[in-house]
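Let me begin by handing over the structure; questions about it come next.
For this depiction, one protein chain was excluded, whereas all remaining protein chains were kept in their positions.
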Amino acid sequence: MNKSFKKIGVMTSGGDSPGMNAAIRAVVRTCAYHQVQCLGIYRGYQGLIEGDFKEMTPRSVNNIINKGGTVLKSARSQEFRTVEGRKKAYEQVKASGMEALVVIGGDGSFTGGMVFNEEFDFPVMGIPGTIDNDIYGTQFTLGYDTALNTVVDAIDKIRDTASSHNRLFFVEVMGRDVGHIALNAGIGAGAEEILIPEEDMGKDRLVESLKRSRKNGKSSSIVVIAEGDTTGENVFDLKDYVLQNMPEYEVRVSVLGHMQRGGTPSCFDRVLASRMGVKAVESLLEGKTNYMVGIQNNKMALCPLDKAVKGKTEIDTELLRVSDIVTI
Amino acid sequence: MNKSFKKIGVMTSGGDSPGMNAAIRAVVRTCAYHQVQCLGIYRGYQGLIEGDFKEMTPRSVNNIINKGGTVLKSARSQEFRTVEGRKKAYEQVKASGMEALVVIGGDGSFTGGMVFNEEFDFPVMGIPGTIDNDIYGTQFTLGYDTALNTVVDAIDKIRDTASSHNRLFFVEVMGRDVGHIALNAGIGAGAEEILIPEEDMGKDRLVESLKRSRKNGKSSSIVVIAEGDTTGENVFDLKDYVLQNMPEYEVRVSVLGHMQRGGTPSCFDRVLASRMGVKAVESLLEGKTNYMVGIQNNKMALCPLDKAVKGKTEIDTELLRVSDIVTI
Amino acid sequence: MNKSFKKIGVMTSGGDSPGMNAAIRAVVRTCAYHQVQCLGIYRGYQGLIEGDFKEMTPRSVNNIINKGGTVLKSARSQEFRTVEGRKKAYEQVKASGMEALVVIGGDGSFTGGMVFNEEFDFPVMGIPGTIDNDIYGTQFTLGYDTALNTVVDAIDKIRDTASSHNRLFFVEVMGRDVGHIALNAGIGAGAEEILIPEEDMGKDRLVESLKRSRKNGKSSSIVVIAEGDTTGENVFDLKDYVLQNMPEYEVRVSVLGHMQRGGTPSCFDRVLASRMGVKAVESLLEGKTNYMVGIQNNKMALCPLDKAVKGKTEIDTELLRVSDIVTI
Partner (left out) sequence: MNKSFKKIGVMTSGGDSPGMNAAIRAVVRTCAYHQVQCLGIYRGYQGLIEGDFKEMTPRSVNNIINKGGTVLKSARSQEFRTVEGRKKAYEQVKASGMEALVVIGGDGSFTGGMVFNEEFDFPVMGIPGTIDNDIYGTQFTLGYDTALNTVVDAIDKIRDTASSHNRLFFVEVMGRDVGHIALNAGIGAGAEEILIPEEDMGKDRLVESLKRSRKNGKSSSIVVIAEGDTTGENVFDLKDYVLQNMPEYEVRVSVLGHMQRGGTPSCFDRVLASRMGVKAVESLLEGKTNYMVGIQNNKMALCPLDKAVKGKTEIDTELLRVSDIVTI
């Protein structure tokens, strides 16, 4: 460790994701391990502006590793998008003695961190916390694995009830721009159809495909739809369209919503969070800044924040093929 | 046991509910225990008409006690509503040697059973299987306890994400005519507002109440809405109305849908199913007919089928009061 | 309400059980509802002696309804068993302005409460919090339903692996003096044998019964054993004995231990806790003292503390019979 910070801050920003608390715990305890003080910043960048800080010790993060949500709370800050807002934040930071910052969040949170770094030359390190798994530079984001289990668990229950004939179940899952959750949870849940933003299936192909499923002997089908899918305007419109073309079916809709962002994190997410928290603090102590901690090939890896923000993740085409084959 | 049936049939009918398989298992094994053969009838009354029967032994119900859905499948039968349909069913029944019938289902299924009993003097015994807990003559229906846990588990996850300020979460749960699920799961989940068909809250009182919650220091609120609630036309319209009146809020909607009908049954539902299955078969063997097995004061009790069908369950007003107090 | 207390205290005492936090929340909020202050007492009677109190408001019990354990912590207190200890406690109580006490716990905790009531004429109300369901005067204790689900969930997983032949699984569950958990969870999990303290099965009858199961075509069997069962000295000795007599079997042992005392409470336990918390405070406000709140026939009911402590709960013999029949 070639840097000797006295105080490091940690915040969560943007939408919650399971594992954020485990990451906070790891940041706080890694600081303590290296005799660095740790300041918890409440409500993200807004709390940075308002100086809403609290010193955190290893004992203040007892028993949070398994909690969903974030003990530091989260918020959007319009003010931090202004130069004045960021100046206020910097003054708070200086006043507190904070010398570096760990930001747990997604794209928007990292952009905020980069700007703050540029304007004040303030060391910043990102940890990708979002269920969408849409951050470049890491194979897995914090909370994604948990969200997949939540979706699969919900669809398992729905499938239990598919013992009547001629039932279609439409399940809307999160993913405005990316279909990672829909595709992976869809495969995991054995969904017959998976509609994602990256692929424009079209309503008619959906109907055709559902009819084919039925011919293949499937008495009921489950369709997983990412929010951002453009096949129908929304899941209820799509349902209506399908019903017009397959009037013999009963169609049922579930909109899972924010339950996907919460819940006890999976072991995978907790271990990932612990590793990322350690890596984030130690990277700062090694003098690195403006990076995001990621996981690549099961090892911790750093990715420059600007790449993480600008880069695009892509749907694995192998998975699309696997989905087609295993739902035959 | 003063009757000596040689063969008893068992079916599931209507919507699925967790615990139906456990009840099937108990019926099958109680038959075996009393040296009576057991015929599984597939797809409810439609299978009765079509003679879709299969002999079931204690081993054919191995490892189903913990499975959601129903291994006998379920279906609606228009044909059974006709005299001809029921005649066909009776012929199938005679041909198979079946001498009595256990029907696991809800109101509609029991009505079918009563008519069949009247027309052909055929012994029928009902087991209340529905998540809605809306059957007169039993304090708990099969699957209700499990559904409550499913709803509460979903809302727990939603609450985790309520760490941002000014968030409202609307969660639609099952209950077209009755609010048992909404009320009990709402209390269990600590929901700030619970909208049920039995009480017309009115949109404006909802808005007022939400504003009051905020004044009391709650940064976010969860509203549980039974499908059958008449406050708004549907949950999305209600959301729009609230947003107009509380524009500073973000409102998020979850429609849990059929996941409430599935899932591994709770221990409570499994034990209840086991007790009811034993009681149903033994009551038939004692010469009883046209009853439903229920639980009253933690003991098995019989209720005439017509009472079960016509009677109304009522919302416990103590619970409404408890809900008001504990969400202060 | 004919009493006008200004301050009521609440504590948890003895072993944890899921639902204690939900009960604390209900007590605190019911106090607030009736404009009574509420003091949280940490670490049970020991905290009473040490004056380890903290004022609790409706907001200080936010988001605890779904948490296992107890935010007030629990402890055993030798000192409270002495007259001097109790005097110190009474002085603390007086100094704090506390005028009545809600004790959430089991037998031992209630005995403490009774003595304190007798010696100082101090109003005490009990809430039965224990997973063992062994308190007279209530059909269900807080945490029992959750513990049953925990055990059943564990055994479901074990049963999944029973796809090999000739496997015996021994699962030790809690219940030193009473077999409620073993019996109900055993039925719920479809256990082939259930050993409880109330029934002395004897090792040899167990072996015979297991051999009979095998003859009946069961390729593997699960045996649930309450800690307090006296068939073998402990589960491992019992395993050895069975292996001597059935050497062709592989026997695997699970000792579930304290996981049964924790976990997110079920909806049933949360609603029960909420009702009991309201009832406890309102009973004190009605001038009642020295009672325990219980549930009887789905209604809240009071039972004198001395009866609750001295009375014995009994195993439901109907359940023993049901278990025999459904595992045929």
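Quick notes on this one:
Going by the order they are written in, the chains are A, B and C; count residues from 1 in each one.
Just so it is clear, contacts are C-beta pairs under 8 Å (C-beta built on N, C-alpha and C of every residue); 3 or more make two chains touch, one makes a residue touch a chain.
These figures come from a predicted structure and were not determined experimentally.
Within the full complex, the chain left out of the display is in contact with A, C.
One of C:Gly9, C:Gly40 or C:Gly68 touches the chain omitted from the figure, and that residue is C:Gly68.
One of A:Ser4, A:Asn63, A:Thr82 or A:Gln244 touches the chain omitted from the figure, and that residue is A:Asn63. Interface note: of C:Lys6, C:Lys54, C:Lys87 or C:Lys157, the residue touching the hidden chain in the full complex is C:Lys157. Counting the whole complex, the residues of chain A in touch with the unshown chain are 25-26, 29-30, 32-33, 58-59, 62-63, 65-66, 139, 145, 148-149, 151-153, 156, 159, 184-185, 187-190, 216-218, 264, 266-268, 270-271, 274-275, 277-278, 296-300, 316, 318-319, 321-322, 325-328. Interface residues of chain C facing the missing partner chain: 15-16, 18, 43, 67-70, 73-76, 150, 154-165, 169, 171, 252-263.
Here is the rule we use: only the chains that are shown with their structure count from here on.
Counting steps between touching chains, the shortest path from chain A to chain C takes 2.
Copies chain B and chain C of the same sequence differ in orientation by 180 degrees, per CA superposition (steps of 5). Of all residue numbers seen at the chain A-chain B contact, over half occur in both copies; the interface is built from largely matching residues. For this pair, chain A with chain C, the centres built from the Cα atoms lie 38 Å apart. Distance between chain A and chain B, defined via averaged C-alpha coordinates, is recorded as 35 Å.
In chain C, there is no position where the chain touches two or more neighbouring chains simultaneously.
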